[in-house]
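This is the structure I want to talk about, given as structure tokens.
Left out: one protein chain. Kept in place: all the others.
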Amino acid sequence: MSALSNWSWDYDGWIVLAGILCAVAASLPGNFLLLRRMSLLGDAISHAILPGLAVAFLITGSRSSLPMFLGAVIVGLLTAVFTEWIRNFGEVDEGASMGVVFTTLFALGLVMIVQAADHVDLDPGCVLYGSLETTTFDMVNVAGTEIPRVVLVLAAVTVINLVVVVLFFKELKLSAFDPALATTCGISARLMHYLLMIIVAVTAVASFESVGNILVVAMFVVPPATAFLLTERLRSMIIVSALIAAVSATLGHVSALVVPSWFGYRSTSTSGMMALCAGILFFAVSLFAPQHGVLIRILRRQRLSRRILSEDLIALLYRMDERKSGVVASIDQLRAALLSGGLMSSLLMKQHARKGHVIATANGYQLTDSGRRLGAELVRSHRLWEQYLVSEGGVAVDRIHGQAEQLEHFTGRELRDRLQQETSAPVLDPHGSPIPPE
Amino acid sequence: MRTLAALHSFLAFAASSLTDRSIRWPTWPEWQRVLLLQDYNTRVVMLGTMLLGLAAGMVGSFTLLRRRALMGDALSHATLPGVGLAFLIAPSLGLAEKSLPVLLTGAALSGIAGVIAILYVRNLTRLKEDAALGIVLSVFFGAGIAILSIAQQSVGHSAGLESFIYGKPASMIESDRLLIGCSGVLTLLIMGVLFKELTLLCFDEGFAKSRGYPVLLLDLVLMGLVVIVTIIGLQAVGLVLMIALLVIPAAASRFWTQNLKQMILISAAIGGAGGFLGAAMSALFRNLPAGAMIVLVCSSLFFISMMFGTERGVVVRALRRRDLNRSVDHQHLLRGMFELQESRGPKAGIPFSELQTLRSWSSHRLLKEIERCRRKGLVFRNSDQKLCLTSSGLVEASRLVHEHRLWELYLITHADVAPGRVDQSADAIEHVLEPELIAQLEELLLQKRRVQGIAPSPHPVDATEHAS
Partner (left out) sequence: MSGSIAQPPNNTLPLSVRDLTVAWYRKPVIWDVGLDVTPGQLVGVIGPNGAGKSTFLKAIMDLVPRASGRIEIFGQSYKRSRHRVGYVPQRESVDWDFPVSVLDVVTMGLYGKIGWCMPVRRHHREAALRALERVGIGEFANRQISQLSGGQQQRTFLARALVQDADLYLMDEPFAAVDAATEKAIVQILREMKQAGKTTIVIHHDLHTVPEYFDSVVLLNMRVVASGPTETVFTRDNLEKTYGGRLTLLDEATEAMRRRERTL
């Protein structure tokens, strides 16, 4: 970790703080953008503000940041307004209208810049992508402490966003979930839309000016998306997204220092690494999230199909045993009847043998008493369901087996008793097979 | 702050240079040279960007219909880390770091990784399309910037790489155009072969799946096409403006047609024209960057299409709506007057106030319609300011009433097919329905008239009509 030996709280601390503030400020409105399926709007706005910056300067001739800030925010808002117009008047798909507007504005900005910058060998990259590394170059004295201007600006934006989100939580939520209802409730969905657009534009411009646009575009989308996979309530989603944003910002700066050193390079772009870290966090969460994680879901599905197969094996053995008591069935017989894989079936039968449900003999497997009890329960569920489907559901007899086959695996003692009651305790199922007693 | 400082110094310069320089209008020979492709360099650039516009316009049509217009946005950003890595790795493979094939291979590989990432997020998590695009866009772009920033250290400068973000069509050489040409032809071929399947995918994914089409594979092919077009476009117009070529021509062509084949052709034409004209303007006027000009030409074409497109343009739709409202008013007025006169005799005039209660129209709207009918000679005001139908008005009104009753009869007798075909605003029922069908309806109407002795509208609640 030699790359961290130069860590200085006066320098790196401020950078991390600026990154965190930018990330949190962006992730707050980002949640609503995500839920309204407008995740790309942040990207669109941060590209589109280019002509705003140029025009504001050319009109006022002032170098102070305020006119530029206002110009950019106005153009950012116009992006949203134009997108809305083209969508409504032209009946163009939202994504497409966004694409038309922001690329046009960006091109316009580029023309203005290049038009004017005849002899300057200007790299627009440093205009657009900014850099967090220069955070501490511009310090402001506040109450005796030297604080980077960037941190002050971003802190103000974070507070504004926080206030808006808390104050209008209910309205933002409703107009994202069901705009039609919002309008009937007297909460204008359009008004909320533009309120959201204002804070998105302010955040984009403030961050653009100080830390470049990669970070803010990523933080509009990625932390809310990560939080969406982890939570089931909007409130917790917003809190978690802010936390994730802060963590990725911190990790981002550290890895910007550390990772390149592994390959013998000096540190790299901090905001780029912050975006990348957020992406890595997202990927990890998408795999391992407890409820909606991809791996968890695959595992869950596999465990379920294993359980079902294991139960099917015992039920099959029970049915064979019903016809001929003490029957011994080989694994191949069982497999052929269930059309299942050989390896999995024999593994599961060995498991049953270990649990004492069956005894392994030279010719195959034989049910024990405990196995017979287990089989009886399953077969009882199956046949009760069949009876229920015929007598209560009015399903044709030739179509009940498949449904009962699925239901039997999810039927406990209590449900069986209720089935028994509702079907008035039958002895035989619709096919004429006996229903085993409990 | 460096960012602002750079912007400030640049803008200060911009301001000063704007004041002392005006855009010079090119001379006639210059126009000729550029537009007739006499100059070799200009020719390469203009034909190259035109080809690019054609290809992007075609691919863009499909992504637009798939409601994924901004996929180009995400995928073009996704190529950046590949470019950076190729730049870093190339020297160790003994190749020049800026060799185009290496950079493009890198771009293609990371573009494909982007495609996979989009499909992963969209298909395996519960996030929606836009989030998938947004995540891939920002994370890949962040990674790209991080890698490029390292690459800058190792080589000292990466000036060539900037053109991947902003584009430098002027640097296009013959081999580039060949590359663009080949890729364009390849895209065209793939789209030609898979036209039917891609159409189905865009139109109804669920149906395609149910018919056993490999939807995932088709999706991959479509995104692959986007990657190809994007990569060849990176050099020419750059990353951000490449998005424009994928979105704008396709969105513009929607205003001209509802037919997919035509839409693709129009979109290709708009993209091609944008590429050609944009590059031409950049060659003619100093200091107009070609990439941005291409986009601006395309978006001008878009706005023209949006306003004046013959199928869904704003003007056409507004006119249509106005015509419809007028035709509804026209029918209401004449039919209402006809039916009132039927019961009162032809000479009786109808006071304005009565007409107004006949329907729920504002007096303004009614007055305007009366004025239109008066000008056409269909109605006149008699001496005590009541309204009467003229003889030609009577003919027109009875035609409308007759047609209206035919429509109603059709709706009742053919209720199962009718809703899709009824078009009361059509000039005449003959334009919509077959002659035999109309003859049948006429016969029915006559029968009813004979049975009931009058010519009623054929539905029971009609007795209360206009009672309110």
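In order of appearance the chains are A and B, and numbering begins at 1 in each one.
Here is the rule we use: a residue touches a chain if its C-beta (ideal position, glycine included) is under 8 Å from a C-beta of that chain, and two chains touch if they have at least 3 such contacts.
Since the model is a prediction, treat every value here as computed from it, not as a measurement.
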Considering the complete complex, identify which of A:W14, A:F69, A:F106 or A:F168 is in touch with the unshown chain. A:F168
Identified contact with the non-displayed chain, of A:A18, A:L35, A:A289 or A:L419: A:L35
Cross-chain touch to the chain not pictured, restricted to A:I15, A:L41, A:L234 or A:A315, is A:L234
Residues on chain A facing the left-out chain by the touch rule are 35, 167-168, 170-171, 173-174, 176-178, 180-187, 228, 231-234, 236-237
Note that chain B touches the chain not displayed via residues 126, 320-321, 323-325, 328-329, 332, 359-361, 408, 411-420, 422-425, 457, 459-462, 464-465, 467-468
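What we mean here is this: only the chains that are shown with their structure count from here on.
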Chain-centre distance (mean CA atoms) for chain A and chain B, in whole Å, is 31
Contact residues on chain B for chain A in the complex? 1-4, 6-15, 17-18, 21, 64, 67-70, 72-73, 120-121, 124-131, 133-135, 137-150, 153-154, 162, 165-166, 240-241, 243-244, 246-248, 250-251, 254-255, 287-289, 291-293, 295-296, 299, 302, 306, 312, 314
Chain A residues touching chain B - in the complex, by the definition given at the top: 34, 37-40, 42-43, 47, 53-54, 57-58, 61, 63, 65, 68, 86, 89-93, 95-100, 103-104, 106-108, 110-120, 122-127, 129-131, 134, 137-138, 149-150, 209-210, 212, 214-215, 217-218, 220-222, 225, 228-229, 256, 260, 263, 265-266, 268-269, 271-276, 278-279, 282, 286, 292, 294
